[in-house]
Structures are given as C-alpha cells and as structure tokens.
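With one protein chain held back, the other chains of the complex are shown just where they sit.
Per-chain residue numbering starts at 1, and chain names A, B, C, D and E are given in the order in which the chains are listed.
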C-alpha cells in the first residue's frame, strides 16, 4: 500500500457550547494544521498516488471556505459542535466529493490543534465499494 | 474511523542488562514523549471520541507512577527488560484498565525516545470482544 | 551567557480590524505556542538560571488570563490591535512584573502562530538598569 | 501489535522528466528524511521487535547506496521516474531482502521531502505468506 | 526588540567540487527550509514589524529564482561554492535589496538542510547605517 501526504493550515474562531467542554464553551480559536494522507494499492503511470499539485490545491480550496472565519456563524457548519473530530470528518467529506480521491483505497485527514492534541478521520473507500 | 490523540512525557532512569543492548546495559535514562491515540467508529453525542480532558488526566496519572524514577527499582516493572516496546505495552495496559477506553475500537501508545527512534503498542478492542 | 526556556500554549479568538490585515479582519483564532527564554550571566547556587518550576507556573498563570477568550472583548487588551508582536510584548510585560525575572540579563517571548510564522519580543534588563 | 521505528536521511539530485511534474522536470534535489517502522505481533526474548542497532545499520547501508548521488544516473534506478512513492518502495524492497525483516508482520517506509509533503510504502508480510 | 519570522522551502541540486567536501563533491541535492527573521526596535502603526503578507511574498519571490534548479548551472550563483552559509547570505542580500527591510534593525536568514544541520546569515542594519 502506497500513501502520499500533504499539509496546510487554517486559523478559525469557534465555541463549544456544551457543559462538558468547560472553558472551551467560550468563544476562542485555533490554528489547525491539516494533514491529508491519500492511499492507493498501486501507483499510476506517473509513479504517483495522486498528482500532489492537484491534491494540494484541493486541500487549499477546501480550507479556503473556512479560513479566517468564526465557525459559529459559518453557513456550512453553524449549529454543529465543531470539535476537532467533526472538522476532520467535514474536510474529508469535502475532499471525497472531488475527483482527487478517484482510485484511492483510503484517505485520512488529521487536524493538529495544539502540540499535545490532534484528531483524525479515516475513510476506507474499498470497504464502501 | 475517528481518532483522537494526546501527548505527555516522562523522564526516567533504567538499564537494559543483557549483552545484546551494548552500552545501554549501563544505567542511563530517557525522556519519553508518550502519545496515545484513541480510536472509535462513531462519535458520541458531544461529537468526540473521548473526553480529551479525561484522556489527558488518565495518561498523566499513568505516567505519574513512573516519572522521575529508576525503573530498575520500580515495583511495577522491576525484573523486566524495560525496553521502549515493553513500556508502550505497560502504559497501554494501565490505560486499558480505566473507563477511558469504553466504546473504543482501538488504542495505540507511542513512545519517542530520541529524534531517531520510537516504539508503539496497538491494542484492537474489537478483535478481542 | 546562560539561557533557560519553557513553553506552553493558548487558544484564543480575535480580529484585526484594519484594512492592511486583509481576511484577518474577520473574527478568527489561533493556537499560540508560547516560548519564553530567560537569560542570566551566571548560574545561582542551584546551578540554574531560574527555578524552572516557578518559571513554568508564572508563564501558565500569565496565559490563564487569556486562554479560551475572545481578545476583542478581553479587558486587558480590548481596543488594541492584538497582533502576534503585540501579544509577545504583552506577555513579556506581565512576566517582567513578577519576581521570576530577578537577576536576569534578558528575557525573550516567542509566539508561534502557524508552522510558517512567529513573532518575538526581547527585553534587555541590563540595558535598562 | 508492536512497532519500532528508526530514521535517517539522504540528500540526492534527480529530475522527473514528464510534463505532469511541471518545474520538477528540471534537475533539482531533495533532503529525504527516511523513517522505517517495523511491526511484529509479539516481542522476542529481549523484549524488542527488532535489534534497533541492526535496523539502524541496515537502513543506513541501504541509504549509503543512494546518498550524494544524482538518481538520474544511478545504476539502481536510472530510467525510472524516481518519485517519492517510488523511492519509498525501492528502499522497502532493499530492506525486505535483509534478515532484519525476519518474523515481522509488516514494515512501512516513509520519506518526508518537505515540511508539507511525504510518501510511504507499506508491505504486509503476513498477507503475503 | 521585536522580531517576526516567516518560512518557506526550496528543492535544488548542486555539487560542492572541492576535496574538503568529500562525497558532497558529487551532484546531489537538498530541501532547504528557509526561515527569515525581521527585527525592529518599535512596532509600526499597525502593531507589526513588517507586513507579514509582503514579507512572505518577497521571500517566495526570492526563492522562486532558485527553486527546482541545478545551482551549478544557475546564472546567479554559477562558479560559486554554494554552501548553506553562502546560500543564506545570497538570500539575505536579495531580500535586503527590497523595501521589506525598511526601518529594520536586523534580519537573519536560516537554512535548515537536514534534521541535524543548518546555517544562518545575520545582517545588522543599525551597525551599517
């Protein structure tokens, strides 16, 4: 199994308005470093998993919709508890709707929010075919 | 599959008294950066894999028993070859005995001991149910 | 010259409401990794620059006042352009008001806001004595 | 499942002479940080996955054949599109031909080429037995 | 003293054709992570050292001239021993010729070439005024 990974980042504000989140119920923010790993069983005729330029552009375009926003008021996610896990899934779903995932076996999106905490969402395309 | 990871670290002394370990047979020490990844198929009603505050506390409590100690004389591991692999398993077993692993699909504990070396132990809770 | 450094982090929301900041005029947020370096010409009788436990506590207490807040509405900085440079100075000024800087030659506070951008403020205590 | 990882690096020149690679069609180069993860279901009698000294030496010996070379003229890979994915597979195949993989369940080779891009090749020895 | 830093990277080929460089006399390559620190005594009216967008663009434009090239044949540096130190100075000189250094006290350019080696060039604008 081959993988290729690319990373980017975004800076957003949000709050997590449920008692279990303690002080994170307040409006605060995060720099999310977003890493996406694309997996495939065989390389294509260019010896790559995906065109890394295209993958980088699709990731950047996906993050562009969220960058420098307050997620609490963002039409795509308003009303949701925008935990790091949720955001990993949200970004994965957006990427999975593009043709960059064609022929992939799996994709994993990881968001690093502090030096000590991160979350991932992994989608297995083979299992769902 | 969703994952959440947290990290902490501990500083301990130990020796690895078997010829195959070369100079590491001497009393020496390490800063272990300990990363734990918790995995779950679906998010809970708070959109999280685990309560990250609870996970951080359980990891810290587990490491508290080992921090600033000489493992060669530590009652929990004395008489064992305390390799990085062994310690990853030891920490995983302690965490697996707490309720922080409830409803998890898997857990992986990684110990980074130098910039060039690390070890992990992964437990698959689904396979063992 | 000896230095000792400690780090911590905080997650805050803010906006930079001036045209030159482009999209950062919107409410957004950041994870700031905060590193503080304490410098001294000679070590004390314990062979240290500062008591690293005390230094870590003072940094944490300083950040506690800002963590999980919206800086635009925070009484300590409201009405200010809370750039990374400004925040580095703000944190340095707070630390400089504690006795952790006693006998120091200099102190430098660095805030890392993304993998590609950071800012620092350095205060030279010798020059100002 | 236990894993042990080691890392090393190499500096090479190459070109990727196909239109889809854009400016990377030119002769350029890379520092590849190479990480290898060795996986095994049970530890051996020394409580390790592999002898980490031996693993480090085999990785270094494998990279020695490529270090400080122009891959376009290197007998082992000349005429190939030496993408990061290809190189990960090439290094994995060389390591898999040594006895360091004896009793392993799997091995994964990752090459980090920039702070924002990496590629991996994973071989599952159990599936192929 | 305030500082602001930005980073970028480039991938180039070159050789160091002098006996003291050992195997690096061969054509090889490197990924250079380039960090630039801009220093200034007082912040401007936007509470910044430099417009970080402008600084990032000037650094990128400077690296664009070198990216994906063989330095041995590059008109700007051909015939020079393109050591990491030399390249740090070369990039600093290019940046110093733009207006991004206006009102700065100092600038430092650092090139990281492997996890274990880096070089910097620092220019003190105050000393030279």
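Observations on the model:
The definition used in the following text is that a contact is a pair of C-beta atoms (placed from the backbone, for glycine too) under 8 Å apart; a residue touches a chain by one contact, two chains touch by 3 or more.
Owing to the predicted nature of the structure, the values given are computational and were not obtained by experimental measurement.
Touching the missing chain, out of E:85, E:103 or E:126, is residue E:85. In the full complex, subunit C contacts the hidden chain through residues 1-8, 37, 43, 46-49, 51-53, 56. Interface residues of subunit E facing the missing partner chain: 18, 20-22, 80-86, 88-89, 110, 115-122, 124.
With the whole complex as reference, residues 7, 9, 11-14, 23-24, 26-33, 67-70, 113-116 of subunit B touch the missing chain.
The working rule: only the chains that are shown with their structure count from here on.
Number of steps on the shortest path from subunit A to subunit E, with steps defined by chain touch: 2. Interface residue usage between subunit A and subunit C, two copies of one sequence, is largely shared: over half of the residue numbers at the contact are used by both copies.
Mean C-alpha positions place subunit A and subunit B at a centre distance of 27 Å. For subunit B, residues touching at least two other chains, in rising order: 115.
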